[in-house]
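Here the complex is missing a single protein chain, while all its other protein chains stay put.
For chain A:
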C-alpha cells in the first residue's frame, strides 16, 4: 500500500480543498446547524471546538454523507458537490472517524478495516488484507495483539485505533476525526497527534473535532468555534485558551474562567 507518511509534502495553504457555505441542518424543531461555514486547505489541520450539543458531530455527519444538509453548499476541489451518501464521501476522498466509531462488533479487525472496500470481492484476498492491516496498525503503533478477533473484544482505545486506521485505507484527501483522542491513553493520544501531523505533512486536509484544548493547541493551524449550531469565531491556534473557551461557552465570565481564576489564586498563595 502507499504509505500515508512518506509521500512528498504538498504545499500547505493555498485554495481550500473543501469549503462549506451556509450549511444548515434541522432535526424536527431542533436547528442543529445554522448557516455554518468551514474551510480546510490541503496540508492544514482545522480544529472544530464547541460545547456539548454545539452541532460538531452533526457537521461531521454532513461531511460524511450520513446526513444531508437542509441548506448550504459543499465545494470539494473547486467543484460544487452533493454528498448524498457515505459512498459519495468515500468516492470524493473524504474519510471519517465517527464519534461512536461505527464498527461492526461481530467482525474482526481486518474485516472492519476493509469493510465496504474488500480486496477481490468475488474471492476475498484475506492474506493481503491481513498483511496490510498489520502494516497500518504498526504505523499507528497500535497495541492490538491479534487482528483476527471480533472488535467486541477490544478496549475502547484499541477500537478507536481501528477506526482511525480505517480512514488511511483508500486514498483520502480530507480526513475528518470526531473526538479522536477521547478514549485514548497518554501514549496513544500522542501517537494520534503525531499521525495528524504526518497527514498534514503529506498534504491532506484534516478536520479534527475535539473537547481537549491541549490537543487542539498541539496540532491545529486554525480553531473554528461552534456555538449552538452557529459559527462563533475563528482563532489562530496560538490564541489564549480563555478566549476560545469564552467563544465556546458564550461569556468571558463563565464557569471555566472562574475555576481557572481560583486555581491561579491558590497557586499564588502557595
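Simple rule for what comes next: a contact is a pair of C-beta atoms (placed from the backbone, for glycine too) under 8 Å apart; a residue touches a chain by one contact, two chains touch by 3 or more; residues count from 1.
Just so we're on the same page, contacts and distances are computed from a predicted model.
The UniProt record for the undisplayed chain lists the protein name "Xylose transport system permease protein XylH", from the options "Glycolate oxidase", "Sulfopyruvate decarboxylase subunit beta", "Anti-sigma regulatory factor" or "Xylose transport system permease protein XylH".
Of the listed residues A:74, A:103 or A:244, the one in contact with the hidden chain in the full complex is A:103. One of A:111, A:189 or A:210 touches the chain omitted from the figure, and that residue is A:111. For the chain missing from the display, the contacting residue among A:84, A:152 or A:187 is A:152, taking the whole complex into account.
Touching the missing chain, out of A:66, A:81 or A:239, is residue A:66.
Touching residues on chain A toward the chain that is not drawn are 64, 66, 85-87, 89-90, 96, 98, 102-107, 111, 115-118, 121-124, 127-128, 130-131, 134, 143-154.
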